[in-house]
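Let me begin by presenting the structure, written as structure tokens, before commenting on it.
Every protein chain but one is kept in place in this view of the complex.
In this document, chain identifiers A and B correspond to the written order of the chains, with residue numbering beginning at 1 in each.
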């Protein structure tokens, strides 16, 4: 696995560049990402392109032996461009413009802006497509960050109407699909359809779901245009985009299908603070992050690229600036996170960023270097881990043990219609994932319809819409399959299936969900009333051969126990791991990570022969063994 | 009492209608409400009226012996209508449009829309006014739902100016009435007056109160136009509207005065979750609703129709979709709620809805039938209770024992100027009501000025504005009258009375409230400093003959004890009921309802001779006795 760093030559005096590049190399970094926010420096005035500085930056970095990932600068169009087409600005759900002054100030549906992006990406790719230092391109930056995947602009409205026309064909078909007879919501023409915001009460969920699909489609289209240009002008280089954590506003599988490599930006401490974790978990793991946050995303994004190629494009190197509270990682965590990415199959971990910028929005975001250029804690750990990685055996291919099914549409369905406060398909998926990880298992997160032959266990945490292909993929499996609540509860048009939930899964599982209720809790409790002749494998858990249906949520010890025994019966090696300890196998290596605040003894024999670390793991400790 | 159901023939294949109608009859239902959201099916294009399907639906239902309540479709104008007059859309307090895409997307003050409503209601009434199956008309649906009674549109502004001109006559009179000299808020002309939104800090409460009165007046006017058309074209049929729970945005007495029957939509579980109840109450009663929610509204709405004629137009039959959490009713609760409506004098209970719709916004709202047409729990209970009702003796007229005074202006006053967070006249009224019900008493909720001769006890929980008529109605009563805090604290123009609170009540009660304070709490604690020579009947409770003034809030055991002894001295039969148990007498019947989660023994002798149930009531149990 390689290490890299995100670097902004335009932020620093040119006289510093060569020394920065030299220090990167000495630290063990081989890759450097640059350029993704530099449009105002590349094109300071309309049509006046300033390549010189970038030519020189690439030269300096290349001369130092660094491999460059060059970003397209489309996440930050300059002010002159925005002023030339003010309608390119996205509108929020309240109808307010989301204007210039930070970043991502554009609507994915605006044709004029798309044209400008084509132009600048083409110009960049023409100039640097064959540059020897460049090994990869990053398209834009963090699509959707700051809730920008969705826009309620006129451009989005017009695009949505056209998308609907293509999808539904006739307005009668759309009215039928959405159930618009309800509340007289029927349209006579696609031109009558509005975006599903600014309604008196909630819009039709079918309307909302199609708008989510459309918005996701626009992101994928936007990306695809850049990919096509880059492929044309820069063949042989990887095209990559950097995804985010716990983010589902577009279909990452669809975008990933157009990429050579999927990458993501890993900020375990900020994600712990900003998401659904309990106050107690936020306290306990404040300097480590929850032990499953990074791993979950590693496994999720590995599944977003057809060949499983993935990177960490931005790795948290110290405190960040954007969470409510911003602790410093426990010493050793930067090393731990790096090795954990390796254990999950990353090709590259790139730290964000080289030197802390003393100015502007992210001035409190740590880098590997302090603002005064002294090595910060992250630099020390990067240097250490670079040496360790070099010394470790090749990790080999990831195992195929447990497949956990997740897709983005599921998240949209539960966002749109949670039915009980706090119900979120993403959260459910994470919690099932975490349960499996506490048993010491290795997981692939796969999209529905993936070929899952060879897995010992399949878990489908929350899959409201089950396509015929998905049902077919599960038919005749020998491995056990565990379905969580709400499986098959909706048709593709966001309706209850005629045969009731779990809809088409009834061909596999002879049961019918005849009523659901949600009770107070954080998240809500979810209880389904099931009609079936099947036996219960536990309270509310129905079994049909190798298929299990868990009709309740949240996951409690009884559910855990059933799943543990299903896994054990499937031949998986389950270990009840101590709090904060996690294992990960890849090839014949076994990694152990201690996210806890206390030292912990590894389960005897779990790691085989130690090639890194020792059987007693300190906090933030890592050990690696070679399986016997 | 009759039973009915809400039905949407336009949601189902026409081939299903006859069987649906037959099953309704077999279930014991005699009434069916239809049509209130069907505008886009009645008039799919401007001026093209499609009556055929509705003709056939009425025929099928009528042939099955069902009595039809036909709704006017004005709560859901079709898209083409909205597009023809976009200014008909209401604006929220922030100035944002509340557009098409759900329901209730209209401003009550828009003349163009009012004209369209006149037209469609006339067309409907002309066609079906004499139809033999039709026994009643419902105007629109749930006026004000989703906060729609108030709009900040230009039409509302112009209407408000005109309404003010008619009310105040001259701008000088308005300036004087509102106290506009304060902060130089004086106007020179009615045309200078804006709506009380988008102000820098709170608007003049007198301005806000007049706007609330105006907005309420617009709702009543809107309804009155429909009533007049329906009366003209369909004489002899009842005209009814369906009100909501815990909703005070317009004066329901004023609207009720134009109706033959008042009805309301009873969703006890959703109301428990969405309103002010404590987390512990929300847990304890999650599957039953708080034991006083349904009864409070029954007694409130019975008082909103001059002759006391009232229905439940929509009765919750299972889990709903619109609360934060949506539990399923305890088995038996649908039956209990139905019998409780009977105990409070309902003529009809109509379940919402026949079959759960698998599509659109309410797809998670249960019906009597499941989406697959199988009887759901509500159907079983409806069938049972239909038979029980048929077997019960006639309930006879409601008793006149305790009168609880409430009006909508009181709610507006405390909304506008709570003075302590959480103070709400509606909540205070509910809490006094609940106190009296825990003593086993029967209550009429009456508007101020109602003839209250013959009541053994009168309670006035929170009546800030006391008119001369109201004071006169209390003068010379022999029954005790209990006033809660804030009585008589405001003039009709939202000012402190010259003689200080309780203003005109000082002619009855020699005391003066010279200072109030509100302290932290949920709701706030409210303490009044009173100047009086009267004795205290308890801490802060002053007595003058048969008149009591409770200068504190919330209700605590000391207040409860005083009121219990006042009631007992007035000859009322007070019983300290166990948790969750409630009694209700009507005619010579006595009903008992167990809202608790445990079985409970009825107080010996409380029910006389049992005609339904037994002395030990299980959860959700009902017993009925004939008083000896």
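Heads up, the rule we're going with is that contacts are C-beta pairs under 8 Å (C-beta built on N, C-alpha and C of every residue); 3 or more make two chains touch, one makes a residue touch a chain.
Just so we're clear, the structure is a prediction, and the values are computed from it rather than from any experiment.
If you put the hidden chain back, the residue from B:524, B:537, B:562 or B:607 that touches it is B:524. Residue B:207 is the one among B:207, B:233, B:335 or B:438 that touches the chain missing from this view.
Of the candidate positions B:13, B:94 or B:533, contact with the hidden chain is made by B:94. Summary of contacts with the chain left out: across B:16, B:53, B:187 or B:275, the touching residue is B:187.
Listed for subunit A, the residues touching the missing chain in the whole complex are 8, 10-11, 37-41, 44-45, 73, 76-80, 83, 90, 94, 96-105, 145-146, 148, 273, 279, 282-283, 286, 318-319, 321, 324-328, 356-364, 366, 370-372, 374, 376-377.
Where subunit B meets the missing chain, the touching residues are 94-95, 178-188, 192, 194, 196, 198-207, 417, 419-421, 493-500, 514-521, 524, 529.
In this section, only the chains that are shown with their structure count from here on.
Centres computed as Cα averages put subunit A at a distance of 48 Å from subunit B.
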